[in-house]
Every structure is written in structure tokens, then in C-alpha cells.
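With one protein chain held back, the other chains of the complex are shown just where they sit.
We call the chains A and B, going by the order they appear; numbering starts again at 1 in every chain.
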Amino acid sequence: MRRREITSSLFWMFIGLILTIWSLTYPLGSLAQPGSGFLPLGLGILLLIFSAVLLMRALRQTAPTEEKVRMLPARWVNLALTVIVLVVAVFLFEKVGYLLIFFAIALVLPLLAGQITFRRSLIFAVLSAVGVYVIFVWLLKQPLPTGFLER
Amino acid sequence: MKLSIVGLLTGLAVAVFLCGPGYAQEDVSRFPSKPITYIVPVTPGTGTDLSVRLIAKEAEKFLKQPIVVVNKPGGALTLGTAAIATAKPDGYTIGFSGGPPLFLTPLLEKVPYDPIKDIRTIMQYGGFNFGVYVKGDSPFKTFKDLIAYARQNPKKATYGTVGVNGMPNIMMEEVAKREKVQITHIPFKGTSEGQTALLGGHTIFGAGDFSASLVEAKEIRLLMMLKDEPSAEYPGVPTLKELYNLPYPMSITIITQRNVPDAIVKKLDDAFAKAMKEPAFINGMKELQLPIIYRSGKELDPYVLQSYNYFSKALKEMGAIK
Partner (left out) sequence: MDFFSNLALGFGIALTIKNLSFCFLGVLIGTLIGVLPGIGPVATISLLLPTTFGMEPVTSIIMLCGVYYGAMYGGSTTSILVNIPGEAASVVTCLDGYQMARKGRAGPALGISAFGSFIGGTLSIIGLMLLSPLLARMALKFGPPEFFALMLLGLAMVTYLCRGPVLKGLVMALAGLAISCVGQDQISGTTRFTLDSITLMDGMGIVPVAMGLFGIAEVLTNLEQIVKQDILAERVTGIFPTLKDWSDSMWPIIRGSFIGFFVSILPGAGTVIPTFMAYTVEKRISKHPEKFGTGAIEGVAAPETANNAAAAGSMVTLLSLGLPSSVGMAILLGAFIIHGIQPGPLLIAKHPDLFWGTIASMYVGNVMLLVLNLPLIGLWIKILKIPYNLLFPLIVLFCFLGAYSLNNNIYDVLVMIIFGVFGYLMRKYEYEGAPFLLALVLGPMLENAFRQSLIYGDPFIFFNRPITAVLICVSLFLLISPLFKTFSQKRKTIEKVLEEGE
């Protein structure tokens, strides 16, 4: 419990520090005419103060209930792969087109969640791609990129 | 099982890169042989977006292909403009431009296109009625009255526009400099926020776009038009050109990638010029209170360059850029 609190308050302190320094690169202005760095600087300083209070409270905590926190959840590989699949999909989306990308997402993600056969997931992927086409492109006429399948 | 997915994905990726850019040069005489994408860099529903939808609907008849209107708002209109500038130069991607993303924003911000080298203008089909206006019950009847007030009360004449270094702001500061008065600029997020503040008495006057219904209801009064030609819709209101001989280059144009062949641009220009004569378009523009003005791309390209140079000079004098 306690370690978690310390880590997160240190994280916010770090963010506060970056924000403070970064906002100093923008014009600060005066109280009569605040510039674009005025509010971010204030936010950065407040964030520093608040995270310091959080840190102090975490340090002062006598932690009898020091439970074991596993920093990496059991299925972190699947989690990370899900995120990676999505990010890759983002970068290929406009080149490859929506149909293939959505097909690929719908094929891979159920497999990552587990407890499903490849065949069922294939059927699911085909259905999802067709469903997206029917609802979004055919009915709602959303302009989705067609990629290299373009006529 | 996992391996097979990885294999499948790699296979897909390879396939993508193999059949990627293998387009043959198309025969110009067959243009257009597929739907045309018309990129609009503003949110749907605004006056300019509606004007695009009006003309696109008419032009489809002459091009004999559907025109797909795609809104790509963001980045002060530069996001959509960048999409046009980086499109394949085959004439199937065209877009709307109002002016500022071509000769104003590129001067102030880093944008991923060069307005002169990456973009050419197909034609112009409309203009804007921008103006300087006060509240209906304001004591100021002419622009001179307003300037006189500003002279006696330095910094007290507050005015709202849609943003710092927008065209209305630059032009009002230019006018103030010539008249040697001090006015206070209060930027708002949009035209309606600015007008709301004016009606509530939180600003003295406003510059830029305005709601025609408020003029009709005498809730606001126009003192000056921010445009080059007198306005048919508002006769008797002097223009910025008449009073101060300052240009106000705002127009509704259709642009495309610089390297689109002349023959294709000519085809598009002709089709849109014909669409402008359709009654549905003429009536629609009248309802939108947008004037119809035609200019060909040949006239417009030098005009963009000229405006670009003018604003780079003006912004330097204001100290907004180095």
C-alpha cells in the first residue's frame, strides 16, 4: 500500500516539475495581462505542493498492512500486446484501410483474451468487419479510409 | 496459435507494402473516373461548410461522379489544409480554403506544408461579409464616432474578435495605428461568444463575422464592412478599402495539390463554374448571406502570393513574428 502511494506521489511531483519548467518557456505576462505561461505555471506549482503533501502522508503512514503488491499483474503480457496491437493498427489504419484493420483487430484481440478457438475468432472477425461496413459505411456513410483496397 | 497470428500479421504487412504505390498515370480525358474527396477544414454546419455542400451537390451533375465531403477540422484550419497539400496530385482530392491557412497561420506557426509551393487554387465561388459592428442602442452611428470615442478614452474602447492575430485583429490594430488611438482587444473563442458579449455590454464593438438576423432585428449596427468590394446585402455601409485603403483578402476558394495537371484543374474549374449558375446554389448562398464571386485559379494564385507577402510584412511590424 505504502510503496504504491510513494511511487504515485513521486510521479506527480515529476509531472509538476516538468510542467513548471516547461511553462517558464512561455510568456508569463503580468497580473494585469497574464500571458500564456501564467496558468500552467500556477498549476505546476500547485501540483508540486500537493504531491509533496501526498508524499509526506505516505511516508508518515506506519504501514501495518503492508500487503504484497505485484507491480506486474499476472496477465501483463496480454495487456501489453493488446495495447501494442492497437497502436500498430493506428499507424497502419490509413494505409491499409478500415476493413482489413478491423478484421485484424477482431481476430487478434479475442485470442489475446484467451479461451477461444482460432476458428471462432475468425468467424467473429469476419462478422465484425462486415458489421462495421454495413452500419458505419453503408448506413451512416462515414468516410473511412479504404487503403489499398481502393478502387 | 499465437505464432500463426504473428505470421498472419506479417504477411498482411508485407502485402501492404508490395501493392502500395503502384498507380498508373491516369488518362486525363477520362477524369473523373471515381468519386472526388472534398476536404473541409472546419466543423460541419458552419456557413462555409454549408456552402461547400451546396456547390458540391450541384457540381456532381457536371462531373458525373459523386463528391464526398469530408470534414477535417483542427489546428486553426491547417489540419485539413495539410491533408489537401499532401494528397496525391491526381485531382481526386480537393478542398476548401478561406484564406488564413494559406497566408496567415503559416507565418505564425510551424505547419507541415508550404502554402505557395504545395497548393494551387482551382477557382473562387464566394466571399464573406465581415464587418465592424456595435450594439443596436449604441451612440456610435459611424466608424468616425467610434474612433473619436477611442481617442478621448484611451484603452476604453474594447472590441471582440475570434482570436489574437486573426485577420480582424490585425486589421483593427492597423487602423488604430493609422488613427493613433489605443483600443483594447478581447479575444473570444467563436463568433457567437463575441456577439453575446457585445449584446451584454461587455465589449464596445466587434469585428469579424456576425449574425445577419441580429442586423435585421437592429440588435447590432454595422459601421464598416471588412472587405474589398461594397456589399450588395448591406448597401451604404463603407468598406475598409474605401475608408483606409487596406486589403481584406477573404474568399471562399477551392484548392488542390500544386502538382495536379493543368488539364484536370481546368475540368474542375469548368464544372464548378457551371455549378455556380444553378438556381439551387444561388438561392442557398443567398440564405447563407454569402456573396457569390467567381475568379479563376489563374487570377488567384498571384493573389495568394501577394497576400502572403503583405501579411508577413504587417506581422513583422506588429512584432508578432521576427
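Going forward, contacts are C-beta pairs under 8 Å (C-beta built on N, C-alpha and C of every residue); 3 or more make two chains touch, one makes a residue touch a chain.
Predicted, not measured: the structure shown is a model, and the values here were computed from it.
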Sole touch to the unshown chain from B:28, B:217, B:263 or B:282: residue B:217
List the chain B residues touching the unshown chain?
43-47, 49-50, 53-54, 57, 70-76, 78-79, 82, 108-112, 155, 158, 163-165, 184-190, 192-193, 195-197, 199-202, 211-214, 216-217, 219, 280, 284, 287-289
Taking the full complex into account, what residues of chain A touch the chain not shown?
4-5, 7-8, 12, 15, 19, 22-23, 26-27, 31-40, 43-44, 46-47, 50-51, 53-54, 57, 73-76, 78-79, 82-83, 86-87, 89-90, 93-94, 102, 105-106, 109-110, 112-116, 124, 128, 132, 135-136, 140-144
